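Here the complex is missing a single protein chain, while all its other protein chains stay put.
Coming up: chain A.
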């Protein structure tokens, strides 16, 4: 398990990461979110032991990440590169050998990984000869080789076509099934909703969102329902306002009114309902709102937040 406790990193008098705490369970896909310049890369660099925190602890399986013999971490940074004038399989097996694998095993696993990502026939070619998307997949393989326990992937989907995005998702699911913990940093919120169990969002170094994706969406919902029907009558008890949204009618509910009560009232009035859903904003809307409004974890203006840690869902699928 990855555990980050009250971590602080300052440059000069500016706190780039300020008292950030979270936990990631084994077998979990966890999203690290935040606008540009929020402190995500600094946080990741501290988790990968590239930078030392000024305060706080970062533990992996209970041991400090800087301790000798800690479990291997794989990191696919956003700013990434490869040795260009090297054969693909040689580049990969080099990473494997650096991770302590015997040369033969490193070559064997490299070839297996290339087969998995559809690059087997390119194994003997120079990296410079590969397209950008292919290089992206080779870079992913450099992170995967050696079967690391913790994988940190920063914008892994950038530069990939939809087919390869699907391939990457499949690979991530396989790794999770094999017990790997995956920390995913991305701006593609649909991928977070699709893949991740929980998410942490930081803004200006502070934690502003932390919880399961479902919880976050529910917590930021407007307490409204979306109804698709031929005609939605006025005067439904417990509804304070209504508006048309993409062919549906959004009904804002009064405090204490449940969606079930509204559904019951509509049916009693003989409304022919095509669809009825509790309104749950997409993560992208929540992201924008939180960043633009500068909200903190408690929904108020962000400052140094009071961290109210949700329970970690171990091994959630």
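Simple rule for what comes next: a residue touches a chain if its C-beta (ideal position, glycine included) is under 8 Å from a C-beta of that chain, and two chains touch if they have at least 3 such contacts; residues count from 1.
Note that in this section contacts and distances are computed from a predicted model.
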Review point. From the names "Rieske (2Fe-2S) protein", "ABC transporter permease", "Integral membrane protein" or "4Fe-4S ferredoxin", which one matches the UniProt record for the unseen chain?
Key: "ABC transporter permease"
Practice item. Would you indicate which residue among A:74, A:180 or A:251 is in contact with the undisplayed chain? Key: A:74
Revision key, fill the gap. Given A:5, A:97, A:173 or A:242, the residue that touches the chain left out of view is A:97
**Study point:** Which of A:84, A:214 or A:264 contacts the chain that the document leaves out
**Key:** A:84
Point to revise | Full-complex contact with the absent chain, from A:143, A:168, A:213 or A:286 | key: A:143
Point to revise | Contact footprint on chain A, counting only the chain that is left out | key: 45, 48-50, 66, 68, 70, 72-77, 79-86, 94-95, 97-100, 139, 142-143, 152
